[in-house]
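First the structure, then my questions, so here it is.
The complex appears here minus one protein chain, its other protein chains still in place.
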Amino acid sequence: MIKKKAMLIDITLCVGCNACQVVCKEENGLMEGEEQRLSATAYTALNEYDGTYVRRMCQHCDDPTCVSVCPVGAFTKTAAGPVLYDENKCIGCRYCMQACPFQVPRYEWDSTYPRVQKCKFCAGRLERGLQPACAEACPTGATKFGDRDELIKEAYERLQAEPEKYVQKIYGLEEVGGTSILYISSVPFEQLGFKTTMSKVALPTLTWNALSKIPSVVAVGGVFLYGVWWITNRRTEVQQLERKLKEMEEGSNGQGTLN
Amino acid sequence: MVVLLVLLTIVIVIALQLYAEAHRHTQPASRLQQIRSSVEPLATERFIHPGHSWVEVKEPKLVTVGVDDFAPRFIGRLTSLLLPEEGGTVRQGDKLAALRRGNRVVWTAAPVSGTIVSVNHEAETRPSLVNESPYNKGWIVRIAPTNLRLELRNLLRGISADRWRDALRMHLIQSFVPRIGTVLQDGGTYVDNIGDALTDEQWQKVASEFFTFCSLIDDQSPTTLHAQNDEEGVLS
Partner (left out) sequence: MNKLIGKITFWKVVAGLIFASGLYATYVRFVDGLGASTNLSDEFPWGLWVGFDVITGVGLAAGGFTIAAMVYIFNLKRFEPIVRPAILTAFLGYLLVIVGLMYDLGRPLHIWHAIIMWNPRSVMFEVAWCVMLYTTVLALEFSPIVFERLQFNKAYKAIKRVTIPLVIVGVLLSTLHQSSLGSVYLIVPDKLHPLWYSPYLPLFFYISAIGVGCAMVIVESFLSSRAFHRGLEMNLLSQLGKISVVMLGVYLTLKVVDLLERNAVSHLFAFRYETGLYWLEMVIGVIVPMLLLARKKIRENYNGLFAGAFLVVVGFVLNRMNTTITGFEEWAGTTYFPSWMEISVTLSIVAFGFVAFALAAQYLPIFTHEEHAVSSPADEFTKDLKLVSQMP
């Protein structure tokens, strides 16, 4: 069985050299040039908060919202971790963008045949047994690639080793049901643009709660509607029959007096 | 912001529509359509009697009866309105109320049979009410009907009633065009006081096409009207 892969990003180690973005663009053949924000041509970007650099990228959730919302199944979650996008299936509804809790997917707005763009977790490299380009390029080890379980263990070790330095939290451990990108930091996460109030359950369960009721709605609703129709229709039929009977009776009475 | 945009759009559309409506009469428009636009649409469960009256059935025991918009328009601003006495009875199709302007009188027919329970005294004292609001404030009498269910079948409603109203107007134009064509072209004023453009003789002729009961009277006192009403039905 393939072990679930992850990346641990230690924000305290990042020096903001932007090597991750440079190699990412190279690896994915994206337009060169430094970008401060995620875009259709930047799968990863460094945000600076008062000298602290935070890497933004697709979190590769364990139960990804984008995978669940896509009406045509253009997104898939692979066993190893990467969440992948199939542009040939995509119809361009952009529900993935609307739904993603991390606001990651970007769109090629200027194209007439646009694609959704986001980090692919270097899925091709993983298959070849390599680590993602960004992890490989990171000079300080701020981005570290490995098995998720082991990285979590390591993260805890780091938190415990220097409790006064680190905020005692691994971001991504249980956010929206867990993600493949884990962050640890010395600055409170909410000050670094992270949403810390995020739900701990995977978001797809929210819609699934509603969707799973459909069969019963159809069954109960169908029977109910048919039943109502049968009763109301029956009532009219009976009324008509009674009227007819009455008329017949009156008719025969009339004849009776004639005779 | 988008919400406000949507709201604004709706408000603008309504404002434009109101503006357009207010200025419609000054815009060049077809004759047919001028006439149409001057008519308030029929509402509620109202039944129309071809003798220029309507009956509104809110409850089957007491119905409200009035004059259609055609009759008061045809005769013009009423100078007096003669109503039946409370407590009397009428039959469907009978003469019910007299609409009078000067020496000209037309009668509307009772849309249903029954006992007159009350009459609209306000309209009696201010007959122009019938011109202003034939379907509302200008109602005529309230009747306790005797044979409502059956008699309603003789009446028009819904689309048929609308068609009837349209047809009446068209028929009127047809009768008037050769005579007073100019009145029609000068801005759709045909609908009110159209009869004033006619001589008594012409008026009598046209009126008899549209009203079963109509007459010219010499004396202007209401008693004469009563007398004529009592002794003879059809004057034409």
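Letters A and B mark the chains in the order given here, with residues in each chain numbered from 1 onward.
Just so it is clear, a contact is a pair of C-beta atoms (placed from the backbone, for glycine too) under 8 Å apart; a residue touches a chain by one contact, two chains touch by 3 or more.
Keep in mind it's a predicted model, so treat the numbers as computed, not measured.
Participant: As a test of the contact rule: which chains in view would the missing one touch?
Facilitator: Looking at the complete complex, the unshown chain comes into contact with A, B.
Participant: Among the options A:19, A:97, A:173 or A:187, which residue touches the chain absent from this view?
Facilitator: A:97
Participant: For the chain left off this view, which of A:36, A:140, A:207 or A:240 is in contact with it?
Facilitator: The single option touching the absent chain is A:207.
Participant: Please pick, from A:71, A:124, A:139 or A:188, the residue that touches the omitted chain in the full complex.
Facilitator: From the options A:71, A:124, A:139 or A:188, the contact with the absent chain belongs to A:71.
Participant: Among B:78, B:148, B:161 or B:206, which residue is in touch with the absent chain?
Facilitator: B:161
Participant: Contact with the hidden chain only, please: which chain A residues?
Facilitator: Spelled out for chain A, the touching residues are 38-39, 65, 67-74, 89-95, 97-99, 101, 103, 105-107, 109-114, 195, 197-199, 203-204, 206-211, 214, 217-218, 221-222, 225-226, 228-229, 232-233, 235-236.
Participant: List every residue of chain B that touches the chain not included in the displayed model.
Facilitator: Given the touch definition above, chain B has residues 1-7, 9-10, 16-17, 20, 27, 29-30, 32-33, 36-37, 39, 41-45, 50, 156-164, 166-168, 170-171, 173-174, 177 touching the missing chain.
In this text, only the chains that are shown with their structure count from here on.
Participant: Taking the mean of the C-alpha atoms as each chain's centre, how many Å separate chain A from chain B?
Facilitator: 68
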